[in-house]
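What follows is a structure written as structure tokens; I'll ask about it next.
What you see is the complex with one protein chain gone and the rest in place.
For reference, chains read A, B and C in written order, and residue numbers begin at 1 within each chain.
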Amino acid sequence: MSSPVTAPNPAHRAARAADLQPRYAETRAGTLALAAGLSPEDCALQSMPDASPVKWHLAHTSWFFETFVLEPGLPGYRAYDPAFRVLFNSYYVQVGERHPRSERGLISRPALAEVLAYRAHVDQGIARWFGAGARDDALLDLLELGVHHEQQHQELILTDLKHLFSRNPSRPAYRALPARPPAGQPPALEWLSLPSGVYEIGHDGPAFSFDNERPRHRAYLRSFQLASRPVTNAEYLAFLDDGGYERPELWLSDGWDARTAQRWTAPAYWEYDAGAWQVFTLGGMRPLDPCEPLAHVSYYEADAYARWAGARLPTEAEWEALAIRQPIEGNFVESGALHPLPAHGPQAQTQLFGDVWEWTGSAYLGYPGFRPAAGAVGEYNGKFMVNQFVLRGGSCATPRSHVRATYRNFFPPAARWQFSGLRLARDA
Amino acid sequence: MSSPVTAPNPAHRAARAADLQPRYAETRAGTLALAAGLSPEDCALQSMPDASPVKWHLAHTSWFFETFVLEPGLPGYRAYDPAFRVLFNSYYVQVGERHPRSERGLISRPALAEVLAYRAHVDQGIARWFGAGARDDALLDLLELGVHHEQQHQELILTDLKHLFSRNPSRPAYRALPARPPAGQPPALEWLSLPSGVYEIGHDGPAFSFDNERPRHRAYLRSFQLASRPVTNAEYLAFLDDGGYERPELWLSDGWDARTAQRWTAPAYWEYDAGAWQVFTLGGMRPLDPCEPLAHVSYYEADAYARWAGARLPTEAEWEALAIRQPIEGNFVESGALHPLPAHGPQAQTQLFGDVWEWTGSAYLGYPGFRPAAGAVGEYNGKFMVNQFVLRGGSCATPRSHVRATYRNFFPPAARWQFSGLRLARDA
Amino acid sequence: MSSPVTAPNPAHRAARAADLQPRYAETRAGTLALAAGLSPEDCALQSMPDASPVKWHLAHTSWFFETFVLEPGLPGYRAYDPAFRVLFNSYYVQVGERHPRSERGLISRPALAEVLAYRAHVDQGIARWFGAGARDDALLDLLELGVHHEQQHQELILTDLKHLFSRNPSRPAYRALPARPPAGQPPALEWLSLPSGVYEIGHDGPAFSFDNERPRHRAYLRSFQLASRPVTNAEYLAFLDDGGYERPELWLSDGWDARTAQRWTAPAYWEYDAGAWQVFTLGGMRPLDPCEPLAHVSYYEADAYARWAGARLPTEAEWEALAIRQPIEGNFVESGALHPLPAHGPQAQTQLFGDVWEWTGSAYLGYPGFRPAAGAVGEYNGKFMVNQFVLRGGSCATPRSHVRATYRNFFPPAARWQFSGLRLARDA
Partner (left out) sequence: MSSPVTAPNPAHRAARAADLQPRYAETRAGTLALAAGLSPEDCALQSMPDASPVKWHLAHTSWFFETFVLEPGLPGYRAYDPAFRVLFNSYYVQVGERHPRSERGLISRPALAEVLAYRAHVDQGIARWFGAGARDDALLDLLELGVHHEQQHQELILTDLKHLFSRNPSRPAYRALPARPPAGQPPALEWLSLPSGVYEIGHDGPAFSFDNERPRHRAYLRSFQLASRPVTNAEYLAFLDDGGYERPELWLSDGWDARTAQRWTAPAYWEYDAGAWQVFTLGGMRPLDPCEPLAHVSYYEADAYARWAGARLPTEAEWEALAIRQPIEGNFVESGALHPLPAHGPQAQTQLFGDVWEWTGSAYLGYPGFRPAAGAVGEYNGKFMVNQFVLRGGSCATPRSHVRATYRNFFPPAARWQFSGLRLARDA
């Protein structure tokens, strides 16, 4: 959430509202576009407790605007259905009761059509609220937060659907994916060096960020090197072929336990069939492309690979120190590829943004001086600051406008259903 | 499955076919009628591993006819989709691979519409098969088995939906249920006595039965008494109010463990709200009717209640010895009540059939001389003969033509999602 | 427990006491003899929730006499330690609180020496009670029950120790076992036939039995045949070599699930090493003797073997109908073999008693007219009458005087740590 440093004033507020209204509309339409063509069943099922049904994402993102903007800010607003207050609350204990996360797949009603009507009801409310002047900075902050929140759920719609479809024996495709560039060689890996010293890390200024990106603070970094691109499938195959999944000395102790309990023998979505690796994508099964960035590995696998490679994962500060000077270009959701692509074009110099989220070796904790946002949205990030690791850079399922060099994504170390890969680092 | 004793001959076969064809059609239509008005989401969700999605029931019952009648019996029949062979096989290992039962709720595709097309495809095949003369007794046996099999799944559609809807915080109704008779007193409980001696138990003759009802055999019974009707809610409430759920001395040891682990404090679907017991029905929530037969208790609860009442559960042989002379009348699915009703009308003299399945104290085992049916359908009943108890009599969700005095239903002792109640017995 | 039909009178009572006192002493000494030579650690550990530490067995059997005889029957008796009332209560809820079964291995104190002192304290109390005249028939009943109870725990001491030692990588021996007879051929399997008719089953008369053996009652049996000896290791190896553990069609559904979850590939205590089967015994590891009766299989394995062999398990009534006319001779604990032996000598005609408990196909339920014993000891048997199967005949770890033709042992179908084998049966 933004922490504006400029004093609010009516003109500034009107300008913000004029800026936000089309972004709201665009984001809301974008979510619907992702769900277009899906059946009610596709939208209703939950394939694991970590994932949610598409219908739930459609409703919860609307609940967010209803709860945090319309109920406090639009006089006379009538909730679409009071029961939704519980049903579509994700985890905000200060808002009230929540339907259990693991039971989101037990809700056949409201039907998809009704959830779409709910979305329209909320959109109409927001339009009225904008029309009435949107005279409250705090509510504008919350609406802006809601837009970024909905972008996060856009990515989850894709990753949760991918997981769901992967559990279907027929491995159905979400969509026909565009033709891919002919396979080639990825650019040679180079090492980019940064010197030791005190760096400024984190977000500052009036532009939007999540609270966990703040405050900007100083961190001392030893000189280090980062790889010029993420690890590719070909490189990871060398690890695999070298017995990577059979050698406990390469793994963290908890990682080895996870590999054993979950019987990992390759990244998620890889299947060995008839002498060759296939990979499940949002377009269905296809042969593994060795030139693509590796995706769908856990922190444990990323860490084991880096150890095997004689390197390590970067810290998030190291990553940011490099990224802060790079343009935010890359293979985002707007490309339509919906899958990582071999490095190409301008961003290929570093491939820091898009394609795959990159696991860092940094535990997800509050920055020095961190303060959660006030009110219930203070639960947005802060209460998850344990047992997770930070990922950086965005993926092929992330909206481009959602990403920043300071952006901190986070997942537990065993999570594999995101487009998560890695980049090597080493001490200089 | 029937084991005809008469020698098959063409005329007999033609008569059987003429009898079975309309029964097939009626049963198939009946299944669709149960699903009418349900949304695709209603039909796709799975609320627990014991229950299956409606869509799965619709498909699996068709798979049964396709696998056991059309593939072996209709030359040139083309499977609707070869993948369905795995996807909709429930547990027949001799047929081949099976999709895991607990993952039936992960299948968004085929969509409901496609499953309905699959049903129509199978129905057309069966019509062609009948049209071609149905010249094989064994296939007629399998088709008849398939009709009874589908009736079982009709009941499961209702009980599985009830469970699913109960997990929705809004407790939606499956259908508006008909007006119920005004509350009154159930008939006074009387004790019906039967003398000691050797009884003939089990099914015999050419008429259809499942293999587990055969062979008819002799059993020596001591003189005993059976209650003239099942236990009512009012009676069970007295047990509950007497601390029935807090007194381990009333329970089997495993029963007490189940009650503790699952936190049972009342039958399934009972909810205490604002000083009164409510009960969830296929028509939604409504006040508990004390005159109704008790339903949705486990074997453990039935057993504890009987012990508290100074009685016991009947054996299945005792139950059958009484039932074999009673007409099969009662509150079956055709009444549309979809809920147990207080005893009334002609069947009220014993209320042995319909309303609720009655737990017996008999473990589900093969009868003396039991032989499973030949082929894969031999897996239908025999391989479940452990860790289950026999229930008798049919329920308000059972088709009337499905029930016999010799019919043996069976469920694990902790199961509560069926319409399961009990009748008291005692030694004479 | 016995239900004397003769009217009690002082002379009879004195005779009973005179009979019981040496049996008490002998049984108590027998228990200590089993524990002789064990270290305090050997006696303190619990290797799984189903098994108990030897120390616990030593204490619990004493608790039984203290609780049911001394406290009600010996004026002025002072409990050794009031805390033992909870600590060594196995499962009698009517006696009061119980220490959880699965935590019996967390009790380092009282030490073994103190438990032995507790035993002596109780023995002294019982001696005083006998000395004072033992004037109460009900207490004599309970003392006699306690003697049989302690015999059961003698067997459990051996089977629980065997399980514990099997979990030690060094596979230590409990004792050096006597030299075994030279390997030979087991007697050829013959089929013993019994005719159909009404049989009297169960115990009657004043002599001791457990309540679950009563009342004697009639059962109609169809003509049947029983094998003349239990299944041998050689016979079971043929099942194993024929893919017995890989063919689900041979197994009960729950049995296959148990085999899969617990990764069974052979009976318990079998280990394949260097091209040959070894077996863990109370004397340590040694080569598998093909002529021995098979032991340490679950009900599921026994059932699958019988199906593979084209036969079935006997019912307990069938077994008893044959056994009731046989002398109770066989390889019991007194032989010191502590392991099943190939059939030899007089009992080899049927080998019904000793060597291995034989799984029957009968679920463990109350007999017609069953009434649990009065008071807390009514919990002894009745509350376990669910989810278990009856075994008959006694084993190489059972005291000879403990066994009767009517004796009903029972265990859950997945249990394997008892000396449990099987005998085939078939319809005539």
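Odds and ends about this structure:
Keep this in mind: contacts are C-beta pairs under 8 Å (C-beta built on N, C-alpha and C of every residue); 3 or more make two chains touch, one makes a residue touch a chain.
All values reported here derive from a predicted model rather than from experimental measurement.
The hidden chain, counted over the whole complex, makes contact with A, C. Within the full complex, the residue among C:A18, C:A33 or C:A83 touching the omitted chain is C:A83.
Among C:P10, C:P169 or C:G275, the one in contact with the hidden chain is C:P169. For the options C:A79, C:A111, C:L189 or C:M285, the residue in contact with the chain missing from this view is C:A111.
Where chain C meets the chain that is not shown, the touching residues are 39-45, 47, 55, 83, 86-87, 99, 103, 105-109, 111-112, 164-165, 167-170, 172.
The chain not displayed touches chain A at residues 91, 93-94, 198, 217-222, 248-249, 251-255, 299-300, 303, 315, 361-363, 365-366, 368-369, 379, 383-387, 413, 427.
Here is the rule we use: only the chains that are shown with their structure count from here on.
When every chain is reduced to the mean of its CA atoms, the largest separation from chain A belongs to C.
Between the Cα centres of chain A and chain C there is a gap of 60 Å.
Per-chain CA centroids place chain B at a distance of 38 Å from chain C.
For chain C, the set of residues that touch two or more other chains is empty.
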